[in-house]
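One protein chain omitted, others in place.
For clarity, chains are labelled A and B in written order, and residue numbers in each chain start from 1.
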Amino acid sequence: MKCHVPGANVKVLGRTVHALARFGDELYLESLADCILLRTLNAAESAYAMVKFNKNFFSYFNYNYYSTDDNEGLKCKISMKSALNTFKSPTHMDKQVENLEIKLDAEACKLIFQLKCKHGIVKTHYVSILDSKAMQAVYTKDSVPNRITSPQRILSEALSNFQQSDDQVTLEATEQSLVLRNYVDLNIEFTKVIRSQITLKPAEFDSYTIGEETTITFTLKEFKALLGFAEALNLPLQLHFETTGRPAVFIVHNGSTFEAHFVLATSKPDSATQATSTQNTTKAERSKRKDKSVQDSVRKKPHLETDTSKCLDEDSHLFNFIDIPEDENIPTENGNDTKLNNVRNTIDDINCVDITNNSQAMDCDNIPPSPTSKKIIKSIFKRCFESTFDPRAIQGVVLVENSDSE
Amino acid sequence: MDSGKTLCSLLKAIQFQECAVFCALPEGLKLTVDEGKCVQASAYIPSDNFTEYHVRDDVDVIFKISIAVLSECLNIFGSAEESSLKMYYRNEGSPLLLVLQPQSVHNVMTDCEISTQTADSVLELRDEDAAEVAKLVLKAPAFLGLLADLERSCDIIEIHLSPEHPNVSIVTYGMQDRSCIDVPKSSDMVQSFSCEEPVTLKYQLHHIRLIMKALALSTKVVLRCSANGLLLLQLKLEKEDQRQMFSEFYIVPLLDD
Partner (left out) sequence: MKFRCVMIDAGPMREFSNIVATISKLSKECVLRVTAEQLYFIVCDENNGPTPPVLWCEIPQALFFSEYQMVGLDDEHKDIYLEVISVNLAKSLVTLKSAKSLKMKLTKKQCPCITLEIESPSATSQQMRHVTHDIPVIVIPRMRWSEFNEPKIPYPDISIELPPLKQLRTTIDRMRAMASEVVIRASAEGRLTLQIRTDMAKVSTRFKGLTVEAFGGPIEHSDSETETQINEDMSRICTCRVDAKKFSLFLSADQIAHNRTVCSVVHKKLVILCLQTQENVKIQCFISGIVY
């Protein structure tokens, strides 16, 4: 994969990465024939985000730059920290950056972000690819009864009435009004917590359709992140939701170059534990899930329900060199293909084949670093320090009588 | 001195150690702090910054003082207030006396007596025999921008200087990642560049970051690398009244095993 992002859009990409960083610790990147997808999932698996950048977002776009004979794009996972490091201050980025090139260095298993900045400065970030899989959640956004389109500032203004310490919010949607309440966990002593609520009239919104009155509760941290994203890009926010327990989808798009979906698991307002809210997550297709759970039953964590997202599994087994079938959006025979590929990938992972010839291996061209090796690297550095530090202190220093040094 | 404000911010910029060596020379005041014998930072205030400046030239006026206390005292009326400053010191062992009076309010003044200690010898990191291998003059705000963008969690910073393009290359290593910033000598932020032979220098990033506060106050920075790897950064601060103050940092390199 290789693409160029023009200066003005680098800011958008930067904002995206910063918003996604409030969701998850890992960033999944996938290039398709006509777009690039960025995805992440939070640790509690109650929030998922996907941002799609269309071909026309880029000034140059080649989704499979290195493979000639195949239509396989890039699939990889990088650490969110690395991504953030590349987009340190999105606010000023459009002023400083003229062009960003993203490309894959297949040999080194690195994703290269090269920023061409003003003053002839070039910043290059070589970001390690941690894994070569795609992650995807399945959710419904189109055929839902409740849809609201909100100007970007209204909801964040409403949230400013809540306390910093509040971590969940309850949305009570009726035809007459939208009521936001801070969700109060029954486990916490309610004599200590402020209960706040704010009522918004449908007239405040650009559009307001409540087909099925409901009350949903979701996490505030991610909600604030996505509101911030909409606000930074000055775009309205669309809320698509069903009923309690079904995920709520928040959409921000500019109609042409990109579209962002933020999916938050919802729970009943009176459910007290986090477990309930994750249980209700429908991030992945259930039938697929069951398939997998049979297949991977050995690795399954006993306390998790069948619809727990696969990503946790993936992560916890990252270093076992075991691949998991990909979740495909449309489960066709394609899905079987993927599974087969993955079996191959497992082997390829170890052999690290040349990917220019074998594009199938594109998504497995690295050996995932193991936690232990990381530690070794770290301690080597540390040792460097110690050994240079000490001699320095004695040798590099000449003690001279004080004198006029100017 | 009519306003101690700039002096105070300059002191705060080098305030990474409790104590500084205060040295009053005929040319001006100089305060020096050391960080673990690896970094030495000085603030230098030429005497023309003072409306009146007298130093005895028959003895060395040098003592150790708490730089934290000194900057709190200078700032006693707050950073928003311009206050006039008088400073006195009699002789070894006597305290440094400060008298401060804000410019906007007349019914208030502050006296400070800050205790002083005999100064130990000042660390000399400079090696007169080591030749200078490279010298760069950069715009301070742009250089600060580059440093601010470096990943904080990195331990080591590598600076490559070369007569070839890209003339300046700054490399940092993260947990798994590597980042590299290239600055050609044609860049607007480079005001002058001289380097005959390619040279690679390694420093602790944490040491380099110590200059950031001073950099934020300055307009121009001169980087000098000597053959033994010692990095000297000279920063120029220009005040509204056209007078200048300076800070300089010596940073000891990391040596390869």
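In this text, contacts are C-beta pairs under 8 Å (C-beta built on N, C-alpha and C of every residue); 3 or more make two chains touch, one makes a residue touch a chain.
Quick caveat, the model's predicted, so the values are computed rather than measured.
K.L.:
Considering the complete complex, which visible chains touch the unshown chain?
P.N.:
Contacts of the omitted chain with visible chains: A, B.
K.L.:
Of the residues B:S66, B:S187, B:Q204 or B:S247, I need the one that contacts the missing chain.
P.N.:
Selected residue, touching the omitted chain: B:S66.
K.L.:
With the missing chain put back, one of B:D2, B:D48, B:D111 or B:E197 would touch it. Which one?
P.N.:
Hidden-chain contact among the options goes to B:D111.
K.L.:
Go through chain A and note every residue touching the omitted chain.
P.N.:
Touching the chain left out of view, chain A contributes residues 151, 153-154, 157-158, 160-161, 163, 190-201, 203-204.
K.L.:
Can you list where chain B touches the absent chain?
P.N.:
The missing chain touches chain B at positions 66, 68-69, 72-73, 75-78, 81, 95, 105, 107-115.
Operating definition for what follows: only the chains that are shown with their structure count from here on.
K.L.:
Help me check something: in the complex, which residues belonging to chain B touch chain A?
P.N.:
So the residues of chain B touching chain A come out as 21, 23, 25, 27-28, 30, 36-38, 44, 60, 62, 119, 121-125, 127, 142, 145-146, 148-149, 151, 153, 155-156, 166, 173-184, 186-189, 204, 228, 230, 252, 254-257.
K.L.:
Which of the residues in chain A come into contact with chain B in the complex?
P.N.:
On the chain A side, the touching residues are 79, 81-82, 85, 88-89, 96, 118-128, 130, 369, 374, 377-378, 381, 384-385, 387-389, 391-393, 396-402, 404-406.
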